[in-house]
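Missing here is one protein chain; the remaining ones are kept as they sit in the complex.
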Amino acid sequence: MRNSLGELFTVTSFGESHGRCVGVVVDGCPAGLPLSVADVQTEVDRRRPGTGPASTRRAEEDQVEILSGLFNGHATGAPLCMLVWNTDVDSSNYERIKDLPRPGHADYTAFMKYGGFNDYRGGGRFSGRITAGFVMAGAVAKKLLNIIGVEVLAHTVEIGGIAARAARLPALRRAGENPLNCADLSATAKMLKAIEQARAGGDSLGGIIEGMALNMPAGLGEPVFDTLEGDLAKALFAIPAVKGVEFGAGFGAVKLRGSENNDRFMLKRNKIQTLGNNAGGILGGISNGMPITARVAVKPTPSIGRPQATVNLQTMESAPLDIKGRHDVCIVPRAVPVVAAMMAIVLCDFALRARLLPEVIK
Amino acid sequence: MRNSLGELFTVTSFGESHGRCVGVVVDGCPAGLPLSVADVQTEVDRRRPGTGPASTRRAEEDQVEILSGLFNGHATGAPLCMLVWNTDVDSSNYERIKDLPRPGHADYTAFMKYGGFNDYRGGGRFSGRITAGFVMAGAVAKKLLNIIGVEVLAHTVEIGGIAARAARLPALRRAGENPLNCADLSATAKMLKAIEQARAGGDSLGGIIEGMALNMPAGLGEPVFDTLEGDLAKALFAIPAVKGVEFGAGFGAVKLRGSENNDRFMLKRNKIQTLGNNAGGILGGISNGMPITARVAVKPTPSIGRPQATVNLQTMESAPLDIKGRHDVCIVPRAVPVVAAMMAIVLCDFALRARLLPEVIK
Amino acid sequence: MRNSLGELFTVTSFGESHGRCVGVVVDGCPAGLPLSVADVQTEVDRRRPGTGPASTRRAEEDQVEILSGLFNGHATGAPLCMLVWNTDVDSSNYERIKDLPRPGHADYTAFMKYGGFNDYRGGGRFSGRITAGFVMAGAVAKKLLNIIGVEVLAHTVEIGGIAARAARLPALRRAGENPLNCADLSATAKMLKAIEQARAGGDSLGGIIEGMALNMPAGLGEPVFDTLEGDLAKALFAIPAVKGVEFGAGFGAVKLRGSENNDRFMLKRNKIQTLGNNAGGILGGISNGMPITARVAVKPTPSIGRPQATVNLQTMESAPLDIKGRHDVCIVPRAVPVVAAMMAIVLCDFALRARLLPEVIK
Partner (left out) sequence: MRNSLGELFTVTSFGESHGRCVGVVVDGCPAGLPLSVADVQTEVDRRRPGTGPASTRRAEEDQVEILSGLFNGHATGAPLCMLVWNTDVDSSNYERIKDLPRPGHADYTAFMKYGGFNDYRGGGRFSGRITAGFVMAGAVAKKLLNIIGVEVLAHTVEIGGIAARAARLPALRRAGENPLNCADLSATAKMLKAIEQARAGGDSLGGIIEGMALNMPAGLGEPVFDTLEGDLAKALFAIPAVKGVEFGAGFGAVKLRGSENNDRFMLKRNKIQTLGNNAGGILGGISNGMPITARVAVKPTPSIGRPQATVNLQTMESAPLDIKGRHDVCIVPRAVPVVAAMMAIVLCDFALRARLLPEVIK
C-alpha cells in the first residue's frame, strides 16, 4: 500500500511539508510497551536542523504529540497516531515557481502523477520533512527491538567524496554527538570544509550513510520475496534522495572471488559466527546472527543556489530557474537518524513475524 | 507476504530445486491477453544453463506448463498457474553435506529459520532454479507492458572486475545472443577468459547487471513507500546473490555536486525530457518519462571447488568442506533474464495501479 | 491489516472513545476530488446523538478537521488524515468498573487480548464512537461514487421486533429526516414506543438495517476471495454490535426453491436486468447491475440499566454489576449512516479496482 509499510508492524505516513502537520499511524505495537512522548521526542530531535553540539536553535519546534494508542504510560495495542504540527511555514517562494519544476526534484513527476493537484509547497509529500513521521515510528520500533537486545545505529561514512575511516563500536555510538553524525573526527573536519565550499559555490553535496543492527538473532527474514535485504532496501528508498542501497560488501563484492567473498563459518563461544561479514549479516535473505550492515547512497541535494534550466509547465517553454530560500547543502547528516529509523521499523516487523516479541509485553 | 509479490499483478512463487517442480501463480493478469506456452517458454529458455550461441544441450528440459487461467489462447482473468517439472535431479551430493553449511549460502540461515525441516537438496527454496518461476511471471508482465509500448532489457555490464563499455540500444537488444548476455564483444572475450581462469582455480566470479525499461510513461510509482526504486529493489533482492541495487548514477552520484547530478529539464519534440539521466528515470519515486536504469550487484557464486571451512551443525565442531558437483563459476549471465523479469513484474504492477492497462484487453 | 481496510481505497482507523480524538487516514483517494470539511461534517453530523428533526443539541461538538491531503479545495492524492477531537469526556464511571467486564461488551476479550493495557474508558477502541472515523472515510467514498453515479443509502428496517414495510426510493431517501432513520412512519411510531418501554425497563433493543447501492455498474467484485459479499460483510462486521449480514433474499432464500429464487434475466431499455432481486445485485461475488442490497443484524445494546452478573477480573469471584451513565437504548438509528459509510468505502475500493475512476479527477 502506497503510504503504509510493514506487515505486523505497520507504519502509515501522512502530512505535508507546508500543510498542518506531519504524522504517522503505527499499527501493531504490542500492548504493554512502556512509551512516553519523551521517548519519541528524543529521536525526532536528532533529525532537526541545527541540532547537534554546535546548536540548540529552534529547540521549541517539532513537539511530538501522541494522539492515540497510549494509556497510563504504555502502548495499548491500538494504533498509535503521532504527529508534529507545522508552524511558521513560509510558502511564498513556492508560489512563484510552481510551474517551474526544479531539476532533480519530484516537482515534475508529482505534477504528472497528480495532475497538478498535489500540494507543491515546500515539496509537499516529497519533502524531507515527511521523514519526521518515519523517525517517530522508528522510535517505537527501537524500543521494541531493545527488548530483544537489538541495537540499530547509523552514521555518515562519506560526504562530498570524503570517506570516513572505519570506526569501532564505541565511536559509532557517539557519532550522534558529531555535527555530521560521523564517527571519524578528522574526516568530519574535511567534510565540513567541503560543505562550506559547496555552499559558497551555491552547490550541494551527497554522501553515504551506513546503518547497522547489532545483536541480531539468526533466522529473521521471509524469503523468497520478503527478504531482509529487499524489505530493508524498500524502506530505505522511501527516504528522499536515496539512489542506491547495498549490504555487506555490496557493489564491492563483485570484484572479489568467491573464495574471498565467502565468510567462513566458525565457532565463537560455542556459537556459530562468520569470519568477516561480507554478507552484511544476511544470507539467502535471512539474518545469520552477524551485524546487519547496509550502505545507502544519498544524492547531492537537488536544491542549489545556482541558476538552472527547466521548462515552464504552463507555457511549455524553456525557462530559467533561480531557487530562493535556505536549503541544506548536504542532507546526509540529517538523513542519518532516518536510516536508523527505517531499519528499525523493518527489523521490528521481521522480529514480530518471527514471534520474537509477545502479543503483550509485561 | 512471504512468497507473493505485487499489489495488482501478484506473483506467488512455489517449488524447490530438487522437489517435483518450480512454479508460480500470477494473479491479476487482465483478461483477454493473448498468451501461449511458447510465449513463456521463450523467456524460460533464456535462463537455462548452456543456452546461447555455443550450446543447445539439455534443450528437452524445462518445458513450461500452464495449468490454469488460460482458455482459447487468452488469459481469462483467473490466476495463471505455470510450472516446470524437475527431472533428473541428483540429490546424493547434498545428503553428504547436509550438516555442513556452505559459506556464503543460505544453508545455515535456512537451518536456523526452519529448524532443519527445510528441503536442503540443491539449495531448496534458495536455489537459483526458483527464478524459473520469476521468469515465467516476467514473460506475462512483458507481454502486458508491450501493450503500452514499454520494453524491458537487461545485460551484463561487469564480470570479475571487467567492465563492458556503454553500448547503444541496438547492441543492447542483441545482448541476448551473446554467451554472457553482454553487449560489448571485446569485454565479453576478456570476461570469458576470466571465467576460465576462475574455473581452473576452483573459484568463482561476480558482476553487475544493468536493467532498463524504455518508453516508460511519466507518473508511475506510489510514494511515499511504494516508490519505483523501493519496489524494484525489493524485487531485485529476491534474486539469489544480489547484494546491491542502484538507480541512475546510484553510488556514483554521491561524488557529484548537485549542479552536476541534477538532470535539467528540456523540451524535445514538445515533450519534457531531461538532459542526462543521472536519476535513472525516477524522481521522488515516480517515473519521469526517461528510461528506468537499475544496476544490480551479483556476488561471486558461493559454491566453489576449493576446500573451505565450516561448522558441523550436529556436532558443533569445526569441519572442512569440499563441495562436489558442477557449479556455475559465474551466475551473472544466467541472472540477466531474471533481472529483466523482476523489473517487468514490478513495472507491470505499477502500470496496472496507474490504470494504464484496462481490466479487459480486447 | 488490523486497523486498515481496503486495497486501493485504504482506510486506517485510530483513536479511542475517551482518548484525545477519533480519526482516520484515507489513502488512495484520486487527486482532484473536490472536497471540503463541510462535505465530511454533513455525514458525521448524521451519526451524532440527538441529531434529527427533534433535536439540534450539542451542535458545537464533533467538528471535523482535515489535517492532510487537502489543498486548494481538492484532494491532492496524498493521504487524508481526518479527525474529531474528544471533548468533555467523563471517565469516572469506568474506573469504578474496570475489573468488572460488562456482559455482551468487549471488556473481557480486550482484557484477555491486550493484557489489561487497553484503554477501557468508554469502551476505548470498541466504542461506537470509533465509527465517526468510518463515517468520515465514507464521506469521501460517497463523493467518489457519486462521480460514477452510484448512490448509497441505508435505513432502519426493524427495531425491537417491529418491521418497517417496504418503501419506495423517494421515501428511502428521506429516511434520514426521520428520528429513527426509518422510511415507514407508522412503524417508526411503534418503534419509538418500544424504545420508551425498553428504557423504562432499564433494557435495550436491537434491529435490522438495510443498506443499498443504486446505479451499480455490473462487473464489480474480485472473486474468488474478494467477493462483493465477502468484502462488504467484513466491513459491516467492523460496526460494533453487528452479528449477521445477508444479501438479497439472504437467509430467506434457504426456504425458496431454485425456480423461485433465481432472478430471471430480461431486457429493459436494451439493458440486461433481472426480474426480482433475490441476488441482492450480486452473482458469483460480482455486481450484476441491479441494486446491491444488504441487511445487517444489530444486537440489542449490551449496556443496560438492570443489574447483571459478572466476574471480577482481579479477584476472580462472581460480582454484581450495575452500569451507571446514559446509554443508547437502541443504537440502530445511529448505526444507519455507518452502514452506508462502510458500504460506500468497500464499493469505492472495488470501483477503483475496476478502473471506473481515473487516477486524477478533472
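To keep things simple, chains are lettered A, B and C as they appear, and every chain counts its residues starting from 1.
Here is the rule we use: a contact is a pair of C-beta atoms (placed from the backbone, for glycine too) under 8 Å apart; a residue touches a chain by one contact, two chains touch by 3 or more.
Being a predicted model, the structure only gives us computed values, none of them experimental.
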Full-complex contact with the absent chain, from B:118, B:204 or B:262: B:118
Missing-chain contacts mapped onto subunit C: 1-5, 7, 13, 101, 103-106, 108-110, 112-113, 125-126, 130, 158, 160-161, 198, 201-208, 218-227, 229-231, 233-238, 240, 242-251, 253-267, 270, 272, 274, 278-280, 282-289, 297-304, 306, 308-311, 313, 316-318, 354
Positions on subunit B where the hidden chain makes contact: 1-4, 7, 10, 12-16, 19-21, 23, 25, 27-28, 31-32, 67-69, 71-72, 74-81, 83, 113-115, 117-119, 124-125, 359-360, 362
Absent-chain interface as seen on subunit A, which is shown: 7-8, 219, 353-355, 358-359
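What we mean here is this: only the chains that are shown with their structure count from here on.
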Remotest chain, subunit B as reference, centres from CA atoms: C
Chain closest to the assembly centre - both centres taken as Cα means: A
Length of the line joining the C-alpha centres of subunit A and subunit B, rounded to whole Å: 27
Euclidean distance of C-alpha centroids - subunit B vs subunit C, Å: 46
Subunit A and subunit C, separation of their C-alpha mean positions in angstrom: 39
Per-residue multi-chain contacts in subunit C, two or more chains: 7, 359
